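Scroll down for the structure; my scribbles are underneath it.
Apart from one protein chain that is not included, each protein chain of the complex appears where it belongs.
After this line comes chain A, so read on.
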Amino acid sequence: MKFETLPIGDTIAAIRGVGRLNMVSAAALRETVSEALSTGRTRIVVDLSGIDFVDSSGLGALIGCLKSARQAGGDLRIAQLTAQVTMVLQLSNLDRVLKSYESTEAAYND
């Protein structure tokens, strides 16, 4: 799976992919976030509207990206969760760590 980055302003990157966020695609997400951070975009929003499935490997990637963003002085937020992603986040209690928003705009405006 490929992730696309939409630059917003000077410091925000909205990142979106379509498909499953699992052990196969997790590395691509990490790489995409890492590239955005390296260009100074430290406020990351991952738009999950196209992700119909996430597993613990995918969650691990999101957590890793969150830590990278914070180390760079920014943050990572998630937006537009599908039903399965919401279930897995709640199951793992990560809904307390990864802040989710109804839209990409709401995520970066907060």
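Just so it is clear, a contact is a pair of C-beta atoms (placed from the backbone, for glycine too) under 8 Å apart; a residue touches a chain by one contact, two chains touch by 3 or more; residues count from 1.
Just so it is clear, contacts and distances are computed from a predicted model.
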What is the missing chain called in its UniProt entry, if the choices are "Serine/threonine-protein kinase RsbW", "ABC transporter permease subunit", "Glutamyl-tRNA(Gln) amidotransferase subunit A" or "Carrier domain-containing protein"? "Serine/threonine-protein kinase RsbW"
The one of A:I8, A:A28 or A:I63 in touch with the missing chain is A:I63
In the full complex, which residues of chain A touch the absent chain? 20, 22-24, 53, 55-57, 59-61, 63-64, 66-67, 83-84, 87-88, 91-94, 96-97
